[in-house]
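For this depiction, one protein chain was excluded, whereas all remaining protein chains were kept in their positions.
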């Protein structure tokens, strides 16, 4: 496979003023958790598979020990009579230029599917284990800000300070060239692990925007499991800090690690 | 050399319903050990050499101080009247997209050689120095599982959890597009060193599948040498652990290393 | 976006014997600070935007929470009746060959804009936190040296010893093929942080070369802020050294770090 390959599972898909949701793997897998749940709960139909030499050379092993090449997939469904397009996947591009090439391809498919609004979903790494019930936004068109604030999206000047890296950001930048309004919605997350709790916060905001109700019990379950992991981590960290206070030279070295 | 180069050493190779075995370097070199032995013991004939700018820019130095470019090679032989094709080599692609490009080339050659079944051979890293007499499988077609279980291949849902990276996995994924049934057979191995013992376990399973008997004395010899290395390593590790128990702060730091 | 994309905001730009100033992000962001100030103070007009798959796959978030793809931009303005062209940007190429491709593009645009002299602006990493009031030069044409010395540019044989890496150097090398005289002017900077003080030194030299006066109060302000950061860092370093003298074995290890 020398070139990216688009496999269409359904022809003649005609949508009107559709909304594209993008949830690829990233910080805390927050965006991926949200769209994977939406695909299930809204019973979305897969219409396109994308394979690319820009993805890692890897197969995923499914429940029944069968494998398939890592890919990205487009789904469609309805929410309150609105056409929803969902972009989900196992991986993002493993190369920088692959990100640009795939981003352009997603824009072409969005055009075909008459996408008029895009929400890319992701996580914002706080470096803190405590959960923050907040969803931060960034847009490619300032006129979207007021509307999103009504759905509890927070905006902070120049934030994220380091910009947005990867598909969630790139799709915002590229859709500007095509005059499609796009927002990136980011759940707050530690950045250290998969974060279903942050995904819940993000799902709340998204449900409000789309005017739908989604059963998040699966996220709640996973969130409970993760809470135990976090509790253990926090306890371990506390113990470590206590020990460091008793062992000056070793603690110093690790402190330097945290600064760097 | 700007493009991958296929050197055919023999024309008019006509095979019928052949089986392709793939054993490129990887975890524990388990797959490579198996196919290198098979090439020798079944007196396989080399028919194709593949050179590629995707391989590392490197020559191998042979026994007599002569060098040759690193490559991948196709061999053919017979086992119980069945045509066997073997893909062996010094290296896998050094780039992600090279993996996809070479994978596609291997599929084309498999088509030419009427391959109807593929076994990719590799190692599954356990992180444990103790030998586990087990061969794990993953398939691109669920209907192969029962048959392989009869030859003592173990299947575990969602395992390997991280998917299968590199040629062994990619070839499974790509052959699905061509409706060729393919399985990846993985010997258990520590992941720290070349593992002829794991190769023996894998050879047992493969011999059962192919209905052949192969003299594995060469693997046994190498396995004995490696056992000494492993014994030394385990002793060193034990001593280290004892010392760590006596030196609390230094041990802590290294323990953290193992978790990370 | 598979290829680099040049967006022209103004057609029919005709300049005569113009001077190109290049200030892309780099060591201490010295060059970027200088050209960003010049664009503001000389009220320069943006004429070209360049987007490229060689830039990182990233959007910048501006003050009002709106995003835009990272890019490079060309501006034009006048200084003492001389046409000035300015190349500024968020990022340099993230790939080696991208540097060469973009460098060539910049040369083509310089040709269009009748550039007859180029100054690339950057920082020279000293590894020292103390400010050194000095601007070092390197040229692609020895006949420029005497003239630049009159504007207090320092030249040292074979310096920088490691050559000049990235756009600031490459543009000098590539413009040689087109017989355009080009100099790289480097402010001395620690290499550890953004350095507005070094940018002031560089601005002094550049103002002298161009025969202009530029209000550097914005750089002065930022320099004062950075001075506090530096003072804190130096104090911390001093404390650390004192502690190390009291803790022989830990200090040793870190000392080795500094040598390596």
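Each chain gets a letter, A, B and C, in the order it is written, and its residues are counted from 1.
Just so we're on the same page, a contact is a pair of C-beta atoms (placed from the backbone, for glycine too) under 8 Å apart; a residue touches a chain by one contact, two chains touch by 3 or more.
All figures in this text were calculated on a predicted structure; none of them were measured in a lab.
Chemist: If I'm reading the header right, one chain is hidden. Which shown chains does it touch across the whole complex?
Modeler: B, C
Chemist: In the full complex, which residues of chain C touch the absent chain?
Modeler: Interface with the chain not displayed, on the chain C side: 93, 96-97, 99-101, 103-104, 137-142, 145, 155-161, 163-167, 169-170, 172-174, 176, 184, 248-250, 252-253.
Chemist: Give me the chain B residues in contact with the hidden chain, please.
Modeler: Missing-chain contacts on chain B: residues 1-2, 52-70, 94-95, 243, 247, 249-250, 253.
Just so it is clear, only the chains that are shown with their structure count from here on.
Chemist: How big is the rotation relating chain A to chain C when the fit is done on Cα atoms? Please round to the nearest 5 degrees.
Modeler: Value: 90 degrees, nearest 5.
Chemist: For chain C, which other chain has the most distant CA centre?
Modeler: Most remote chain from chain C, centroid-wise, comes out as B.
Chemist: Take the average of all CA coordinates in chain B, do the same for chain C, and state the distance between these two points in whole angstrom.
Modeler: From the centre of chain B to the centre of chain C is 50 Å.
Chemist: For chain A and chain B, let me know how many angstrom lie between their CA-based centres, rounded off.
Modeler: 35
Chemist: Which chain C residues reach two or more other chains?
Modeler: Expected reply: no residues.
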